[in-house]
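Can you read through this structure? Questions will come right after.
Removed from the display is one protein chain of the complex; every other protein chain stays in position.
The chains carry the letters A and B, assigned in the order they are written, with residues numbered from 1 in each.
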Amino acid sequence: MNDQHPVLECNKLCISYFVRAGEIPAVVDFDLKVMPGEAVGIVGESGCGKSTVALAIMQYLGKNGRVVSGEIKFKGQDLTTMSEEALRQLRGSKIAMIYQEPMASLNPSMRIAKQLIEVPMTHENVSASEAYERSLDMLEQVRLPDPKRIMEAYPHQISGGQQQRVVIAMALLSNPSLLLLDEPTTALDVTVEAGIVDLVSELGERFGTSMIYISHNLGLILETCDRIAVMYSGEVVEEGTVEQVFDLMRHPYTRGLFNSIPLPSADKNARPLMPIPGQLPLPHERPDGCNFGPRCDFFKEGVCDRGFIEIEPIPGQPLHRSRCRRFKEIDWDAALEKAGTSDRTNIGEVVLEVDRLKKYYEIQDDSLGALFRGGKARTVKANERLDFDAYEAQTVALVGESGCGKSTFAKVMLGLETATEGKIMLDGKEISNLPVQKRSDSLVSHLQMVFQNPFDTLNPSHTVGGQISRVIRKFGVESDPAAVKNHVMELLDTVKLSRDFYYRKPRQLSGGQKQRAGIARAFAGNPRVVVADEPVSALDVSVQAAVTQLLMDIQRDHRTTLLFISHDLSLVRYLADRVIVMYLGTIAEQGTTDEVFAPPYHPYTEALLSAVPIADTSIEKKHIVLEGDIPSAVNPPPGCPFQTRCPRKIGAICETEAPPIREFGDGHQIACHIAPDELLRTEPVIKMGAPEAVPAE
Amino acid sequence: MARLMLRRLIQMLLIMAVASLILFVIFDTDSFKKKIAVAELGGFAVSALSEDSYQNWLAEKGLNEPFLERYVTWIGDVLSGDLGHSFEKNTEVGPLLADRLANTGILAFWVFALMIPISLTLGVLAGMREGSRQDRIISFISVFTTSIPEIATAIFLTIVLALGLQWLPAKSAMTQGFDPLQLVLPVLTLVLYDFGYVARMTRASMAEVMTSQYIRTAILKGLPYRRVILGHALRNALIAPFTIIILQLNWLLSGVVVVEVFFQYNGFGKLLLEAALFGDVYVVQACTLIAVVVAVSSQIISDIGYTFLNPRIRFS
Partner (left out) sequence: MATLVSAEPQLSLMQRLKTPRALVILIVLMWVPLMAHVMFEDMLGAFKNPVLIPAIPATLLLYFLAVRSWHESWVAVLGASLVFFWLLMAVSAPFLPLIDPNKPIAPFTLPFTEKNDFFFWLGTDFKGRDLLSRAIWGCQRVIVWGVTATFVAYVVGTLFGLIAGYLSGWWDEVISFLGNVLLSFPVMVLFIVILNYLGPSGFNIVIAVTFASSPAIMRIVRGLTLDIKTRDYVFAAQTRGEHPLWIMLVELLPNARGPIIVDACLRLGYTTVAITTLTFLGLGLQPPDPDWGLMIKESAQTAMLFKFSYMLVVPALSVSSLILGFNLMADGLREMSLRD
């Protein structure tokens, strides 16, 4: 860097929460130095203390949180000893923060103008009209369309992406020296996220603001930051420049993290993901010595399990430090131990045929009110035209952002809704108009689902065993109580849960364990087709890999057809045989995984691929940022649904006519007006750079 | 939003219609009609009424007509202000009820005038710093006062303020004309019982707002604490208590019965009870109808106010 003074310096910072049970250390021995204009990323899984760090810098730890020792210096002044009034003058003017949920962060009953002009009026004593001008100007800088209208709007009247831009404008209004971003894009769709990330990097450069970017997503950190600190269980385990940490990692946890996220180079059969075994220790159950010890492949008794482990510099690499006693002994270049490769599964007969499926909803405000008004109900076009087949033992991924209609499709298939038009055939039997109540038990048992949210998937009032047994009895797999119990136990073995879990209530389970139990429940009735709706997106990165792997293993053994709904293209590329890209209820593109991830692309697929952050320094991506937000399914744009945001729009035809479906052989279909040879000429979005340090097969 | 209001209004009218129908059905049963017949014919008791004279009386009164026809006539009468005749007090129900309602109105006015500022202030103070000593004290006081039923509060206040200290009259019959001193005990009783409930609701609403993320945003914007509370928190925190306060009107109509009876205050509640015990059917019917009208209108006001205060509903 340069010889300027750091904007922020944390030295040996320890933060604890004090609860009834006693003191819970949240962050231990935390060092951080942020130079002017520099962007530092803090990455880690839930509960690692990364958000606590941000709140400590803001000195907003709540009633029971406290900095126990160490200091946080902002331009030389220690924030921990500062008076409340001095802090207030720093907050919002010199240090500003951007939050995870933009909707919740804005006052719902106050116009945006008022929420913005407060900032300069409080900190710089300017007049209301000048503050208004500056706010308006700032809204333009964050590239919000029609800033005047937005100024007069209430937060609920604008979209999530726009709300986050307003929050960013609010933070930048007083030109802070330090900007804290706490998972600023987690609540947003991928293409909207890409726009925000782009904006943040650009503004950071233009205003020379230092940034601390907190995220669980390594790819995002790569795109936005200069340096990175990896946290695990309250401690920084490794820090350094982005290149050092990404390419020359020197801590087993960092390496485990990279091995458990699907990179474009990963393949489910040849090079499966390597999950980190075990789970995060609870703050009050941290082991002696290295917190990562119990999950580490390089754990050595007598070395890793005693005393406090200091973070040490890595010889020959300035700025790069690791909190590992054995980092010098470990052979970092050695080939990774392979987690049992497997043969590509043989794909069987066709199981599921979806033919021109259409699902429209009527939404009525209230049936009684509508009765009086005779008012028109509005129509939500959730699924416009879905056409695809799925085969036995095949994994079909449905990819798309919110509002694309993937959940509606799942509901129609499971019989909770009936189709407006079109057909769904399961083993040649038409089911699209058969509500679940009218389906036979065997048909119902053939279609099961794995859910997204681990906290919702199991009924908190009943034991795990009871809930799985119910499925077995309901579908008549077994009926004798002893046999049922035995079957449940076997299922628990299959999903690698201890048999004790039979008697446990869901609240005694971690997120990953709940998802495993949910998978056991879905497979208990020996289904033909399982719909997995974002089954791992709510889990921590290191647990995701294990659950994904488990799901795929069971699917392979049972030869089940898996419909995998996801927005995560990296994961889809890793595990799917066939990919269907959806946008606003229509299929934009479908084909085998290799076909979809290589040109020719649908312009939306292209943008989606470019938007997904990839945690690999060797990869170069084409830079495509979509304008605006996803339109509502109540009022989809005419013609091609993607025309309002399409960077390759060719003209009026896109606005008037639905695009033709162009065949590129082998079932690879793209719905687009652009001529096929034009599409074929598209450059690939992702280019692999130098091959990875991992030797190829 | 106008449509929403209209919808609510129509709903309320429907509720009124059904409620009045239910009332009419109840008071149309033989047991009630016989009571009226006895009162009008000057008999001694229902048991002494012969079936013949009852049937004659029914025919004479036009009570043999089809149900729907009588219901419509009754509604017409009610709307034109003819609420029937009180046998006990031997007077028209309309003016009698108006007089009593005015008395209860005075009572209600003072209850609200005291209760709203007290409960809102205490609720905001408690919810502002959840878990603090001031919160604990206020919360405990409000649980404590709401736990003592009106009848017990009335007793304790009477014993201390009227019988013990002799500062106030024990009864509020106002036999020598209007006396503000006689109003103190009933008002105090109602306020003491009710303020705790509203204060607790305000506290809960305020506490929820204070933990919300937009308050965190406001604090981390560097706004002075006063502005965070007055500018950001209060507006959102007072939406819920507002509706609750208006709905207390409905509760008050219940509460006044026991308080008016205990203090012998000549209001709506005492009239209703006396009529009920005496079998003064038209009075009971009229009182109930009025109570429903007041309750339903308070609901409309509360609904409109809620929509108006909450921009999320106002602009959608």
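One rule holds in what follows: contacts are C-beta pairs under 8 Å (C-beta built on N, C-alpha and C of every residue); 3 or more make two chains touch, one makes a residue touch a chain.
Note that the structure is predicted; figures quoted are calculated from it, not measured.
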item	value
Among A:Leu188, A:Val230, A:Val471 or A:Val495, the residue in touch with the chain that has been omitted	A:Val471
Candidates A:Gly302, A:Pro460 or A:Gly651 - the one touching the absent chain	A:Pro460
Per the touch definition above, residue among B:Leu41, B:Ala59, B:Val72 or B:Ile151 touching the missing chain	B:Ile151
Interface with the unshown chain - residue positions in chain A	20, 367-368, 414-416, 436-437, 439, 441, 444, 447-449, 451-453, 456-462, 467, 470-471, 474-475, 485-486, 489-490, 499-500, 502-503, 518, 521, 525
Residues in chain B touching the chain absent from view	11, 14-16, 18-19, 22-23, 26, 29, 31-32, 139, 143-144, 146-152, 155-156, 159, 163-164, 170, 250-251, 253-255, 257-258, 261-262, 269, 272-273, 276-277, 284, 287-288, 291-292, 295-296, 299
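We adopt the following convention: only the chains that are shown with their structure count from here on.
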item	value
Touch list for chain A against partner chain B, complex	58, 60, 63, 88-93, 96-97, 99, 101, 104-110, 118-119, 122-123, 154, 156-157, 167, 170, 366, 368-369, 372-373
Residues of chain B that touch chain A when the two form their complex	3, 7, 10-11, 131, 212-214, 216-224, 227, 231-232, 235-236, 239, 309-312, 315-316
